[in-house]
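Removed from the display is one protein chain of the complex; every other protein chain stays in position.
Our next item is subunit A:
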Amino acid sequence: MAKLIGLCLNVVILCSTVGAVFEDQVGKFDWRQQYVGKVLFSNFDAQSQSSKKVIVATENNVFASLNIRTGELFWRHVDAIGPEGKIDALLHHGQDALLVVGDGRLLRSWEINIGGLNWEIVLDSGSFQSACLIGQQDIVKHVAVLKKTAISLHYLSNGHQKWIENLPESETVDYQSVYSGGNGEVYVLGIVPHSHIAIVVYSLEDGEIIRQFSVEAPWLSNIQASCAVIGEGMLTCADSATVSLYMLDLESQTEMSQIPLQSLGLEVTPGFQPVLRSTQPNAARPPLSEFFLQVGPEQHLLLQLNDGQIVTLRDFNPALLVSFATTGEKTIAAVMSPKNTTACSLNLFSAETGRRLLDTTLIFPLDPNGGKPEELYVQAFLKKDDSVGYRVMVQTEDHTLTFIQQPGRVMWTREEALSDVVTMEMVDLPLTGTQAELEGEFGKKAGSLDGLFSMVLKRLSSQLILLQASISHLWKLFYDARKPRSQVKNEVTIENLSRDEFNLQKMMVMVTASGKLFGIDSKTGTIVWRHYLDNIPANAAFKLMVQRTTAHFPHPPQCTLLIKDKDTGLATLHVFNPIFGKKSHVTPPAMPQPILQSLMLPVMDQDYAKVLLLVDDQYKVSAFPSTKNVLQQLQEIASTIFFYLVDSSQGRLSGYRLRTDLSTELIWEVVVPTEVQKIVSVKGKRPNEHVHSQGRVMGDRSVLYKYLNPNLLAVVTESTDTHPERSFMGILLIDGVTGRIIHEAVQRKAKGPVHIVHSENWVVYEYWSTKSRRNEFSVIELYEGMELYNSTVFSSLDRPHAPQVLQQSYIFPSSISTMEATLTEKGITSRHLLIGLPSGGILSLPKMFLDPRRPEIVTEQSREENLIPYAPELLIRSEWFINYNQTVTRVRGIYTAPSGLESTCLVVAYGLDIYQTRVYPSKQFDVLKDDYDYMLISSVLLALFFATMISKRLAEVKLLNRAWR
């Protein structure tokens, strides 16, 4: 019998190793969304009106080109993470975009139509300060790169260096800015803070110093923040202390002249640092003499420098954002001012006169669930009648890009916050209205008070509704079947969201680092709701928990997001409905104490919300919700509630027990000396994980029982010494209730980052072996032995026998970014490891390859068990990539969720991109195949049915005839 089962399993497992998709399945169950991140620099391709490109460089070190009609990516280049790939500057000239990357390490020129690299050169070392295009006689041919100690000039055409010069007195002078007015001179502006400005003028031709002088400016600390060059080489600086503008003619080398703003009739909001904004439409010509001066958070002035005199052209009050844009010879100023609470209005003004241009009003709708506008990018173009038209791209605080056309039509929005997902959960969708109706009928709220008659009526009406719904569904199916597939478009809205037959469609609740929450339909990737939480501290820690699922109709589902400010330690709770994104009516408790951790109990209050325990820094516990019912339940079970805290900075793991008065007592403590090693990560088991089989069948048909301790923690430590000979990593398996160390292993000559998955009775981790200089996988499995100690209950307090520990290691040919295990409803399906690779692939590696029982010598018994003989190398087979050619850039996390089908596991990989798909670790054993021939089967059935009918009739006739003879 076991053999029979073994045979079936064998078939299943062998089939499961082939898991690639067919060509016609591409995009059927999976989708990918590509993001770029928060935009730092942006430029419109100003070639012509028909140009439909905007190039962006972002905080995530991404350089991309967006289609302004649809918002889709034309192309995208992703550079290294961190300071190495940081984009310092973006200069745009004609068909070329110049990027300075990695703190002045590289200078690159890109062709913006196809995104190809024109050239790349390595710059001399030194920290980057500034870069600008240099032109002469209306032709821009060079780019100047200013570094801390040197300035270099490069040709635009091939990047070759024309000259490089060391800056004089670079130890004392902080050179910050470079400027050229197109007259063959390159100005380098430096500053000795609170003393003077140093100006060095180089000749464009050979890099010789033409002039060098310094000007007293004891009030100035930063040129880039408070100065701008206006008009014909007039350096203008704003000072908040004296409330005045300082002007210096760079060519005539005079003293700085002070112009108090009061003399211009202007006032600055107290405490506000005035900001200057000038524009230089053409690098071969001096900047315009018109400029913006921001004198308050919502007040901008358009000023003009006219023969050394400053003239106020227009006062914009209130104005949120201003921007210059140039088309042809015309330069315009776009001003965004608040209109009402739901919208802002944009207007164009002529830069030269400050006059408002007619018919240029544009309405920008403010999303109530979004942030305030932060940056304005304007694309101006000349219409046929020579008037100026424009489109704008608005960036808001929540990293959303909105592209608007006149008169306020939103062309597209990009939610760039999704490029930085911190944590996510998948929530079941609610039942449809009709299903809910039925539930309601039998729910507790439907009164037994109602009479028999009304109940009968209710039943009849609900049956009618069901009938109607099914008929309309059938009709829709029939109707859709006639259309080609590409035309069938299922718009997902909140109204038609409902659980499907197999619970394959779920709501993805995503929390992003910017504090914006998203609800995304997992089937199509449509953003169903979004909610921006303002006042999120910069380095907040998030923890998302599902307190109530959709299973408790009519109570709405409920999610709780714990947001903790790492600086102050104070935390807030945001309670919301994960299906609609609305904030819940439940008021979260005020938490005056810093919160250390939270703990979700399987206990529910009378409204079916799971109880959340919050542990504060006094190790006191508060419950949410904290009704009488909950507190009573807590008192009853307090003695069985344990929690553990891991303090990485002190290297301490400690376990606590809850007392009935909601205080706690320390019951165990393990200290890892921080001088030697530090705790990197702690992994428990996922609470929603089910293990179907309690043991493994051996070749002799006995059972090796698994050690399934739900309280087991895997603690990873790394040595503080990073020398390749002495570095090591440790893994510690600790029982979280008793603090008992179940197993301890040290991997010598190993280095992090360690990726770890802890599930069932196994722990898989990956590290870098400094000895052999390769990535290695190691797997630990725990077994109780041939006997179960107690098959009915598991208590960590009553476990006299230590488990058997098996371990094996393998070589993996690639480094990995993240790792997660598949999860299914009942845990019958075999497990796979989903591995995010830096190359952008997501690998589905069967767990059977990571099995410490893999034998070195094949025996009859091991063959019986279907154990693969041990081979040190794990190969990457290309059919194991679940995302075929849909590269997921910079995978940071993989989330797995079970579906209603045992064979199917939903997978979301997030990083810079988001990719959603389904995996079938043991193939779809519970689903008919896609190409299953329903027609053939049903026609054969029908034919057989009729054949039997006819032959029966014939047989009857024959019998009768024979009787007559």
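In this text, contacts are C-beta pairs under 8 Å (C-beta built on N, C-alpha and C of every residue); 3 or more make two chains touch, one makes a residue touch a chain; residues count from 1.
Keep this in mind: contacts and distances are computed from a predicted model.
Hidden from the displayed complex is a chain whose UniProt protein name, among "Actin-related protein 2/3 complex subunit", "ER membrane protein complex subunit 4", "Small ribosomal subunit protein uS9m" or "Geranylgeranyl transferase type-2 subunit alpha", is "ER membrane protein complex subunit 4".
If you put the hidden chain back, the residue from A:127, A:353 or A:795 that touches it is A:795. Screening A:646, A:714, A:763 or A:897 for touch with the missing chain picks out A:646. When you scan A:691, A:848 or A:927 for touch with the missing chain, the hit is A:691.
Across the entire complex, the residue among A:562, A:670 or A:750 in touch with the chain not shown is A:562. The omitted chain makes contact with subunit A at the following residues, 1-5, 7, 541, 543, 562, 564, 566, 571, 595-597, 599-603, 613, 615, 637, 640-648, 679, 681-682, 684, 690-691, 693-695, 697-698, 701-703, 708, 710-711, 736-737, 788, 790-797.
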